[in-house]
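Note that one protein chain of the assembly has been removed; the remaining protein chains are unaltered in position.
After this line comes chain A, so read on.
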């Protein structure tokens, strides 16, 4: 016959009671604490994930904005280049027109100066020629030539006076 020691039964009961007490007062709070910790970690992870996602969105947004700014900058640079080309062309045109104007004015002044010099030279030549002719005539005019001159020139003058007198007389008639 199997004899069971009473102390073993008590030890088993004590063990069960201990297990029940441990489960009730130690294991459960530990599990709850672990669950709570786990939940907290999960929430933190979710929060970090959200922040990471927000940061990624923010990065993408900044990248997009940076891209747009770069495109905008390139467009503005292109416009500025076109404007610079226009201004350059305008400045060159204006400079060319100004130089043409200066050239025309200089040419006009030169032409006027040449005309003036030409006129002065012409007058000088005429004066010199006339004086030379007068000098030559003075040297060559003698009594006989003076006779011829008076004869010829006075004849022509008297003829003209007679013709004029005839015309006036005819008009009076």
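The rule is simple: contacts are C-beta pairs under 8 Å (C-beta built on N, C-alpha and C of every residue); 3 or more make two chains touch, one makes a residue touch a chain; residues count from 1.
One rule holds for everything that comes next: contacts and distances are computed from a predicted model.
You can't see one chain of this complex, but its UniProt record names it "F0F1 ATP synthase subunit delta", from the set "cysteine desulfurase", "ABC transporter ATP-binding protein", "CBO0543 family protein" or "F0F1 ATP synthase subunit delta".
Only one residue in the set A:31, A:79, A:154 or A:167 touches the chain that does not appear here, and it is A:154. Here one chain is not drawn; of A:55, A:69, A:126 or A:167, the residue touching it is A:126. Residues of chain A that touch the chain left out of the display are 122-123, 126-127, 129-130, 133-134, 137-138, 141, 143, 145-147, 149-151, 153-158, 161-162, 165.
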